[in-house]
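Every protein chain of the complex appears in place save one, which is left out.
To keep things simple, chains are lettered A and B as they appear, and every chain counts its residues starting from 1.
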Amino acid sequence: MSEKLMDVSVVLNGKKIIASVAPDMSLLSFVRDRGCKSVKCACETTNCGLCTVWLDGRAVLSCAVPMMRANGHEVTTLEGLQAESADFARCMAEEGAEQCGFCSPGLIMNVLAMEREIRDRAVAQGVEPAMPSDEDMDSYLAGNLCRCTGYTSQRRAIRRYMASRFAAAGEASAAAGKGE
Amino acid sequence: MLRFGRFVRAANVADALEVLKFRKGAQVLGGGMWMRLSDRTVPCVIDLSDCGLDKIEETDDEFRIGAYVTLRQLECDAALNVATGNVLNAAVRDIVGVQFRQLATVGGSVFGRFGFSDVICALLALDAEVELAEAGRVPLTQFVDMPYELDILTHIVIRKHDYRASYRCVRKAATDFATINACAAYWDGDWHVSVGARPAKARLLIGADLGLAPTAPAPAELASAVEAVRSLKYSSNLWGSERYRRHLAGVLAARAIVDAARYDSPEALEAARAVCAGEEAIA
Partner (left out) sequence: MSMIVTRESERVNLAHVGARTVKKDAAALLSGKPLFTNDLVPADTLTVKILHSPHAFARIRAIDTSRAMKIPGVVAVYTYRDVPNKRFTLAGQSYPEASPYDRLILDEVVRYVGDEVAIVAAETADAAERALKLIKVDYEVMEPVLDFTQAKGNPIVIHPEDNYHVNGAWINNDRMRNVVASGLSEHGDLEAAFAECDLVIDETYHTLADAQAMMETFRSFAEIDAYGRITVTSSTQVPFHVRRMVANALDIPQSRVRVVKPRIGGGFGAKQSGCNEIFCAFVTYMTGRPSKIIYTREETLASSNSRHEMQMHVRLGAKDDGTIVAIDLYTLSNQGAYGEHGPTTVGLSGHKSLPLYNRARASRFAFDVVYSNTMPAGAYRGYGATQGLFAVESAVNELADRLGMDPCELRLKNLVTPGERLAQYDDNELYSCTAADCLRRAMEMIGWGDKPLRRDLGDRVRGLGVALSMQGSAIAKIDIGSVDLRVEETGFYTLSIGATDMGTGCDTILAQFAAEALRCDTDRIVVHGVDTDVSPFDTGSYASASTYLTGMAVLKASEKLIAELRARAAGFMGVHVDDVLFDGDNLLAFAPGTLEPASGETTPEFSGIYDDVEAIARSYRLAQAAPDAEPVAQMSLVELANKLVAGGDGDCLTAHAAASSPTSPPPFMSGIAEVDVDKATGKVTVVDYVSVVDCGTVVNENLARVQAEGGIGQGIGMALTEDVQYSDTGRMRTRSFMTYKVPTRLDLPDIRVEFAPSYEPTGPFGAKSIGEVVINTPSPAIASAVAHATGHYVRTLPITPEKALFGE
């Protein structure tokens, strides 16, 4: 009640939003208030990964980002990645790996972030992006808890998706090479 | 829940220090991961996002790590990790998850001086200093015991040496707090072994305390190092009992030392490993 509202400006899923917020408002509350209901809260202690969003393209826990710190940055939620996430969502559905589905959006955000990071790093190093090992994928995604699946079906879906992505990327560049 | 009365994004460190000094109850926000767990109102938080503290700079003599460098940057910085025996990567890679480590900052971890800190445990065994806006550079070994003063930690500095180092910890669950963490580093002709999560703050023991002189400690020296590590103070909490921690500290320290050391012959390595095996409680 004591706080003075403060002005913020963010780009949320491609749309610029200007708002006045309490200085301690979290990014999680902000995006949910603006209709991004895919972003869930399940622990309050930064352990579960369900509130994962992208801040300037990096996966972060939105519960732990003060809105004032997000000021001036670009925020992406699953609502803004519907087309980009469709292939992975299909892999999940075909394995039944979503189960209750409550943790799925956070996982999808981090899987897509992992894919993107692998690609960006490969570009930076001037090499072909490679399919990560099972251990590397588990390690990258360790912050996404799920209580329904025991993770095994998720691994099947993630492996299948990543294999399709990176095989496709390799073929695409090979095809591009042929074209030249 | 944690509440903020005001949120100040400082344009530079000098401004931030000014606010810190003159606004009662003001506090610098690091990653905020730990602070957000408390249920209180901070009258004024100071954000350093605009102060350019999010870079790892390398010079001929040192790595200068900005306070706002995230644990994820620390984990992934190839040059830094190659130069320091990969202990920083090993220390942070199992902390919660990538999305957590992209927010948690090195400055926050070090300034907090938490007993469980994996970052402090790893840094303590290296030749590290903290850079404070007012007090200037202070060795980390000294800083960890300093009271919480009104100053701003801007950088962590790791001086370059020919580090041979290894980090070990045991976590009850994969991304849990460490029950015990230990880091062994050999540099500048001496061994440095830190043990943290005792659960009190990490402690550093150096060559003489440990009875370790050469780069490749012989079995008897290793045994004395284990002894020295176990003579530190340990206590019990949810993550382990005093007895278990004391045992574990010796085990992890020995394993870290043997891993970091360079043994000339397979026989010498075998003999050192036998000391580690001697710590096995399971036949």
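Definition applied: contacts are C-beta pairs under 8 Å (C-beta built on N, C-alpha and C of every residue); 3 or more make two chains touch, one makes a residue touch a chain.
Here the structure is a predicted model, which means the values were calculated and not measured.
Considering the full assembly, B:Met1 is the residue among B:Met1, B:Ala14 or B:Ala79 that touches the omitted chain.
Within the whole complex, the absent chain has one touching residue among A:Met6, A:Leu50 or A:Met162, and that is A:Leu50. In the full complex, chain A touches the omitted chain through residues 1, 22, 37-40, 42-45, 47-48, 50, 77-79, 82, 85-86, 89, 92-105, 108, 138-139, 141-155.
One chain of the complex is left out; on chain B, the residues touching it are 1, 94, 170, 172-177, 179, 238, 240-241, 243-244, 247-248, 251-252, 255, 276-277, 279-283.
The rule is simple: only the chains that are shown with their structure count from here on.
Between chain A and chain B, the centres computed from C-alpha atoms are 29 Å apart. Interface of chain A with chain B (complex): residues 2-4, 6, 23-24, 45-47, 49, 52, 58-61, 63-66, 68-69, 71, 110, 113-114, 139-144. On the side of chain B, the complex with chain A involves touching residues 1-7, 9, 29, 31-33, 36-37, 41, 45, 47, 49, 93-94, 96-100, 102-103, 174-175.
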